[in-house]
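Of the protein chains in this complex, one is absent; all others appear in place.
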Amino acid sequence: MSKVNRVSTTLTMPRRIAFSNIVLRSSRLIVFLVLFIAMAIASPAFFTMRNLLNILGQSIPIFLLVAGETLVMATGGVDLSLGVTGALSASFVAASLRHGNPIWLSIILGLAVGSFFGVINGLIVAKIRINPFITTFGTRLLILSLLNWYMRSSAIYDLPEPFRFLGIGRIGGIPAIIFVGLFIFAILYFLLNYTTFGRALYAIGSNSLASRISGIKVERILITVYAIAGIMSSAALMLIIARVNAADTRLYEGHELNAILGALLGGATFAGAVGTINGAVIGTLIFVLMRNAINLLGVSPLWSTFVSGIVVFLVVLMDEGVRRRVVIRRSSKH
Amino acid sequence: MDKQDRKNMEINKKPVLLRAEGIVKDFPGVRALDDANLELEAGEIHALVGENGAGKSTLAKILAGVISPDEGKIYIDGKEIKIRSPREAQVMGIAMAFQELNLVPSLTIGSNLFLSHELKTIGGLVDISKIHKESKKILLTLGLDIDPYTKLSDLSIAQQQMVAIVRALTFNTRILILDEPTSSLTNFEINKLFEILKKLKTQGIAIIYVSHRLEEVFQIADSVTVLRDGKMVGTLEASEANVNKVVVMMVGREISDMYPKKAAILKDEALRLVNITKYGVCEEVNLCLHQGEVVGLYGLVGASRTDVARIIFGMESYDKGDIYILGKKVGRTNPNRSVALGIGFLTEDRKNEGLCMNLSVKQNIIRASLKKLFPTGFINPGSEEVVAKKYIDELNIATPSTNQLVFFLSGGTQQKVVLSQWICTGSKIMILDEPTHGIDVGAKVEIYQIINRLVKDGVAILLISSDLPEILGMSDRIYVMRRGRLAGEFIREKCVAEDIVSCAIGVDKVNDAAI
Partner (left out) sequence: MQQYRKKILYWITKLPSIFYIVVFLIITFSILSRHFATLENLFNVIRQSSVLMIVSLGMLVAIMSGGIDLSVGVIVGLAGTIIAVLLRTGLNLSLVIAISILACLLIGTLSGLLISKGRIQPAIVTFGMFFTIQGINQGITKGGSITISNKFFEHFGNSLYLGVPSFLWVVVSMIIVSAILLRRTTFGSYVCAIGNDIEGARSQGISVGLYLVLVYIFSALMAGVSGVILASRLITGNALIGIGIEFESLAAVVVGGTLIGGGSGTLAGTIFGALVISILKNGLSLLGLRSEVTSAIVGITIISSVVIAQVLYSRRKLSEQS
């Protein structure tokens, strides 16, 4: 094909933009580093290998939740039911293990429960077109009731050794859970960045109507995303019960709020199309560090929620400020 | 000239009511108005015409206070004023009836009429009965007998449009701005509107009439100003103006210069619609498209051309009829299947339907071709980059990199990105809906060149456009639609602009080109 003759000369693009993009992406990294260094200086107990590994281990389940939430938010939605879905799955898993079922079966059962509820969320959001907020709030209520009813009859302790290994075991001195985390990180990273699924996901988050016109199967992808989030949630809570060796009413402690918070900290927004797995990692780490900082520095844990709120605001405002300069207009419509 | 005549002239010379000078307005990527000027006398109906994207709505909105100009001055009664908000404009007696109406469907007619300037009781509360009494009065003086307590959403679109116009008169209006006021009106209602406008003239109210319907403009306007790509081309008195002159001013160059169309070498049939009917939308639409051909689809707003396109593409269902693609009959489809079948759809609203604004050029180009380029589901970023670069090169897309967010590109460049998206999928049938809407002339020509290349490669193109010169210049054949039905079919060499326009309006004229 021969080239089109150059006629058009209009071009309005400030050079500053490339720089601002980098600033936006690394600003979170900077926040994390600042926090990290501040803590290392403020408290000697912080900067030990043991403590760091411990923190890392704690953050893996949170990472899974945050990653799942990030994926959902990247499509322009939100999932408020993640915490309870995971809790329910985990309690089923605990009961199954107690019952003597093989571990691999129990784990699959747990993941299946998570994906089941995820699919339900996806169906309601994609096919019946109900606002994800309301949908997942509703499913959250339902699952919470199920959970309450189920948990009443059983609090389970003393889970089988091999299962617990995932939570607290070590391989070559490094907690096994970190390997689990790395494994899932790799899968999600690959999924989001090197598959057509990932590309379609971002397209839907940016503009679902344009994506539909491009021939993307919007419904199918949305359902899959919510299913993945459900699976992540189940995996996360299974790791938690493996760590604490208990499946009781402490299981549901506002995980979904932490997940959203972590996702926001990691760069996702409710408007969609932004949000990466790397971001989820950083968001998780910032969140965990924040929590730890509050502990170590003797700040009353009661103010931690307040701090979380302020941090959310600061992060969102910072985003908005950078965005204003870079002038990104969101144009997603269903 | 004797003394008496001179005196008469002085008496008859009307003072300039409104003057706008040097108005400049920039939006990201495009200069919407470049040194625009306007002069308006009391009792004058002044039309603003131009193609889509010429800047007429922008100028109107600046005068109404909705947009603030980057440069320029506005004078009323000789005094310079600054209009900082719509409310200030309203207070000064400038009011606008918007193309999009901008009314509130859940409120009554009366509430809508007095929105922003409600009549209040002594206590400061809104005086609902007074508002509706006044509304009834106003409606009656304009010859409209509607109950002001009716909810706006219960009215037809035409009635709602009338309400929008009436609202603009409730402000002690001296300058009335109408933006495409007749797009939803029947002929009967248009005549009624023109009666009202004539009455307003006698009251000394000046009217700015923004429209792309030239026939109407010539019926009602005293003078016509033509805009093209944000610049003033000229102002004509109604007595001097006719369609051809104005069209030439709107387009700006000889049609043959601008549209490098070559004769088509037809091949097989690509698309055929047989008696497509959708209740309330279109009726018995028959058209066909061949490979290597550009077929234009012309019509006024409301002719349902986009609906037909959406039906072809599977975005809307239809009740009767058949669609044949590449000779094979296809049943109900959806966009996913249409893309797989080789149909591409460049929509009218590229910002909301064509592009993912905060994704990169690269992502927007490959978005429709994901399955085609990467059948296994795994992406090779290298290939993405190569493909994107290929189209950026071939279509001369002005972007510093493949990762640039499309938001920052100019309108013409954005449109090229959308085009690339469809070319990349290897579409054999492309529906282009107003492809040069809101694009500068240079980019327009480039797009026409692209279209020519495509048909040379055997693509069939359905060109939907309200831009007469464009349709005449680019199409091999032209279908005209009017209110959901096919009103005529023309061959390019055998027709003139007036034939097509008349057909679209509905004035009966002999059709030479019938096939």
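Residue numbering begins at 1 within each chain, and the chains themselves are lettered A and B in the order written.
Simple rule for what comes next: a residue touches a chain if its C-beta (ideal position, glycine included) is under 8 Å from a C-beta of that chain, and two chains touch if they have at least 3 such contacts.
In this text the structure is predicted, and so the values were computed from the model without any measurement.
Residue A:Leu146 is the one among A:Leu146, A:Ile178 or A:Leu191 that touches the chain not shown. Taking the complete complex into account, B:Gln90 is the one of B:Gln90, B:Gln161 or B:Thr436 that touches the chain left out. Of the options B:Pro15, B:Gly280 or B:Gly331, the residue whose C-beta touches the omitted chain is B:Gly280.
Considering the complete assembly, subunit A touches the hidden chain via residues 124, 128-131, 133-135, 137-139, 141-142, 144-146, 148-149, 152, 257, 260-261, 264, 269-271, 300-310, 312-313, 316-317, 320.
Along subunit B, the points of touch with the absent chain fall at residues 61, 64, 66, 85-87, 89-90, 96, 98, 100-107, 111, 115-118, 124-126, 128, 278-281.
To be clear about the criterion, only the chains that are shown with their structure count from here on.
Note on chain placement: the centre of subunit A and the centre of subunit B lie 44 Å apart, centres being C-alpha means.
For subunit B in complex with subunit A, the residues that touch the partner chain are 28-30, 313, 315, 335-336, 338-340, 345, 347, 351-359, 363, 366-368, 370-371, 374, 377-379, 381, 393-396, 398-400, 404-405, 407-410, 412-413, 421, 425, 440, 442-443, 445-446, 449-450, 453, 457.
Contact residues of subunit A toward subunit B in the complex are 1-13, 17, 193-200, 202-203, 206-207, 209-217, 273-274, 327-331, 333.
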